[in-house]
Structures are given as C-alpha cells and as structure tokens.
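Heads up, one of the protein chains got dropped from this complex, but the rest are sitting where they should.
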Amino acid sequence: MSDLIELRDRIRVFTEERDWGQFHDPKSLILALVGEVGELAELFQWLPADEAVERTRNERLHGRVGDELADVLIYLVRLADVLGIDLGETALRKLRGSTARFPAEEVRGQAPDKS
Amino acid sequence: MSDLIELRDRIRVFTEERDWGQFHDPKSLILALVGEVGELAELFQWLPADEAVERTRNERLHGRVGDELADVLIYLVRLADVLGIDLGETALRKLRGSTARFPAEEVRGQAPDKS
Amino acid sequence: MSDLIELRDRIRVFTEERDWGQFHDPKSLILALVGEVGELAELFQWLPADEAVERTRNERLHGRVGDELADVLIYLVRLADVLGIDLGETALRKLRGSTARFPAEEVRGQAPDKS
Partner (left out) sequence: MSDLIELRDRIRVFTEERDWGQFHDPKSLILALVGEVGELAELFQWLPADEAVERTRNERLHGRVGDELADVLIYLVRLADVLGIDLGETALRKLRGSTARFPAEEVRGQAPDKS
C-alpha cells in the first residue's frame, strides 16, 4: 500500500523537522489518537442516527468531520511507524481473515454478535 | 492516495457481500472504532512508557497490536467512505496545514500545548 | 459525596494490597479507562439507536453492560484519587455551571451545538 507509506514518510519528516519524535512513545500517541476520536465523536453525538450522513453534508460540518478523520489517520499511521508495523499490509490481511471468518452466505444481513 | 482507495473498495465489497451497510451509520461506526481503539489501549496500558516499543517486539504481542491498528484503520476508512470523505487527500491537506501552523524553527523540541 | 469517597477508599485498599499503585500513573489509568469505554461501546455498536434500551433489558446483556459501566467508574475514581481531585464535588460544581450556562427556557428541546 504505497500511499499509506507516502503518508507515513511525510509524517516522519514533519516529526523529525520539529524534533517531536521524543514525545511519540506508543502510549502518548494512543492518547493523542483518543483525543482525536473524541473530537470526532462530539460532532456526531446529538445527531439522530438516521440523519447523520445527511446532516454532515453541510459544508462547514463536512470540513470539520474530514479534519477529525484525518487527525485520527495521521496518529494511527505515526503509531504504526513507531511500532514498525506495515499498516496497509496488515489491514489487507485482516480483511482477508474476516472474509474467511464471516462467510457471506451465513451472515448476510445479520450484525456480528458482540455480546 | 490510490491505495487507501483500494482498501476502501475492498471494504465496500466485503460489506456489500454481507449486506452489512445497513448497520454502518456514522454513529455505529464511530462506536466500532472506539471499541477497537479500546482494545489497542488495553495492550499498552500497563507497559512502562519507555519500554513500550521494546516490549511489543515480542512476536505474539506485535501481531496483536498490528491486528488492532488494522481494525482501527478499517473502521476509519469505512466511516470516511460512508461520509463521502477522501481520507488520504484530507490527511495530506491537514499535514500541510500543520506544517504551516507549527514552523519547525519555532516549535522544535517543544510539545504543542494542549491545555 | 461520601459514597464516592467510600468507593475511592475501597479501590485504594484493593490497589495497595496488590502493590499495583506503581502502575497507576495517570496516562496508564486513562488508557485503562479507554479500554473499558471501548468494551462498553462494542456492546452497543450494532444495536439500532432507538431499540438500545429495550435490547439491553435482556438479563445477560444487562449484566455485561453493568460490568463495563462499573469498570469505567472504578478507573475514573482511581484516576481522580491519584490526581487528588474530589470527583463528586467537582461533578456537582460542573453541574451547577451547566445549569447557569444553559438556561432551561432558552435551550429547551434543542441539543447543544457541538460543531
């Protein structure tokens, strides 16, 4: 997944230019990720579930949602980099695993039971 | 960022084959993302901050951390898809914004003040 | 708020008996809290928003939800203890602040705008 690699490299340069690598231990990066997920959650918390897509078509809110999604991605890519994990490859492998684990004909239309 | 697009398309096919799109309203997907972030956090919570990278070099733990990072990415990519947001482009734009907002010579070695 | 204080004290004893205080720096406790919030989120992620209360009346699921809520509370109370914060008093103060900030006659029936 070369483009996630390109994003990783750009974030790496951004970090090195600022000497911010010293702050990027995994626990700190996960907290930063949690912060961004929290900002994302706040934008949706009081929207009716079945109107959330429509309501976020509003230009200003669409921009803010995009910003938060991007922030989550940036910290996620940085965290994978610090841990030496190939995020794209791992996601593809995970998806292949789920494809095998949840045969379409058996689970069609049923939410996986998380309880 | 074609590869995030490729990942998005594979997740889309996976979802459609199972008719799971009906469960993928934004609020539900954010909760799923939060679930995966929680599993990631659990793996690190009791590790000493300065040994976290080293400790997760252990093969089994490295695999589990990769799985959780991948799960977070998958839900993030799916959420962006549902919302019609180009995740890679937005991340690049965000990174360019941060590059301008935090001039390297001014912020070098100082963590951004979040308080 | 004496009962939160009683809970705090019981958690403190539990922690001291196990010599687990050494792991309870704030960042680690927040990650533990995030882990429990993630488990809570997972229980609800695929439930239809307007059936979530009803569906969790099921005895087994009700028990699991209670367990996760309790885990979140326990880490929250422990975190406040480590930081020297009186959680109950602060919550009452916060609630009084919100009462003043959101006059009932002005905001009735409108969700606070979080965007």
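Letters A, B and C name the chains as they come in the text, with residue numbers starting at 1 for each one.
Everything below uses one rule, namely that a contact is a pair of C-beta atoms (placed from the backbone, for glycine too) under 8 Å apart; a residue touches a chain by one contact, two chains touch by 3 or more.
Please read these numbers as outputs of a predicted model, since none were measured by experiment.
Across the interface with the omitted chain, chain B contributes residues 27-28, 30-31, 34, 42-43, 45-46, 48-50, 60-61, 64, 111-112, 114-115.
Against the chain not shown here, chain A presents residues 23, 27-28, 31-32, 34-39, 41-42, 44-46, 49. For chain C, the residues touching the absent chain in the complete assembly are 1-4, 6-7, 10-11, 14, 17-20, 22-23, 25-28, 30, 33-35, 37, 40-41, 44, 47, 49-50, 52-53, 56-57, 62, 65-67, 69-74, 76-77, 79-80, 82-85, 87-88, 90-95, 98-99, 102, 104, 107-109, 111, 114.
We take it that only the chains that are shown with their structure count from here on.
Centre to centre, using the average C-alpha position, chain A and chain B are separated by 2 Å. Along chain C, residues 27-28, 31, 34, 42, 45-46, 49 each make contact with two or more other chains.
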